[in-house]
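All protein chains but one are shown in place.
Let's turn to chain A:
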Amino acid sequence: MNNALEINNLSIHYQTDSGEVRALRNVNLKVPDGKVVGIVGESGCGKSTLMSAIINLLSENAIVKNGKILFENTDILTMSKHRLRKLRGYDIATVFQDPMTTFNPVMTIGQQLTDFQHRFKERNRQQKRQKIIEMFELVGIPDPAQRLNQFPHEFSGGMRQRMAIAAALLMNPRLLVADEPTTALDVTMEAQILHLLRKMKNDFNGSILIITHHLGVVAELCDYITVMYAGEVVEQGTVEDIFYRPSHPYTKALLECDPAVLKRKTRYLPTIKGRIPDLRTPPPGCVFANRCSKVSAQCTQTAPPVVDLSDGNHWCICHEVSK
């Protein structure tokens, strides 16, 4: 099976006044053709950094320490400007995390989404607008024809989120990368969007990389799941592997905390105790050691090994599991 996207050994640091933030450390990830891969993990574990790297639009203070991001066997991180522009918004479409700041505040939504279709030379202005209207209907924007002439601030957060998704879908991309695309939505809307993404996956045979901190979202949609913690991938596997045979203590803890997966009735939502380590000085051993319930002396000293759980499809990094 071919991979739409392959990330090898990627490490990215941010230069700041208070030191280097090691936002990503040796991340490996594959997105097979036509499959949906979910990335889960708490805030601040490097998910958005990974997404910016995929379209080579990292902040100016980011440094790629090592690694490659392969799209059709070409490294995105060293691509020519010309090839990059073709990649962005054509091969790969993106939905950014914060819907409130995604759109230009002084241009109408219609102007912007028409502009974004600049690659489709065969469509004239009227047809481009028609495409937007159809897509808006699909994502549930009422009255799309009128609303094209409105400015972003005239829409609610949820609507902007849906318009961002519509913009990405308009591109008919080979790979859709969506950063927490359902965070600003209520439960019904979230279900609708997930349905839409699933439908898109079936219709056009593209691949999807979806980032979320919410396991329930990925369960519905994904074929594979990557669990990230503090800038590292700690476990990777199929949806079944992760939900039915979780191995890494962090994955287990995440599952226990997910309201959709809770088995018993509780008064309080459980959370994982402790906090993510400071990424300027990540611990020498396992990154999860300070919060892990099964921590041993070894965990705080040496980096955990990769444990293969099924022919390289399901693996995690953990001293405890390796025993």
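Keep this in mind: a contact is a pair of C-beta atoms (placed from the backbone, for glycine too) under 8 Å apart; a residue touches a chain by one contact, two chains touch by 3 or more; residues count from 1.
Throughout what follows, contacts and distances are computed from a predicted model.
Per UniProt, the protein behind the absent chain is "ABC transporter permease"; the candidates were "ABC transporter permease", "Septum site-determining protein MinD", "Thiosulfate oxidation carrier complex protein SoxZ" or "Lactate utilization protein C". From the set A:A4, A:L24 or A:A167, the residue in touch with the chain omitted from the display is A:A167, counting the whole complex.
Looking at A:D33, A:D75, A:D98 or A:E220, the residue that reaches the missing chain in the full complex is A:D98. Looking at A:K86, A:K199 or A:R245, the residue that reaches the missing chain in the full complex is A:K86. Within the whole complex, the absent chain has one touching residue among A:H118, A:H195, A:R280 or A:K294, and that is A:H118. Listed by residue number, the positions of chain A touching the unshown chain are 52, 55, 57, 85-90, 93-94, 96, 98, 101-107, 112, 115-116, 118-119, 151, 153-154, 164, 167, 171.
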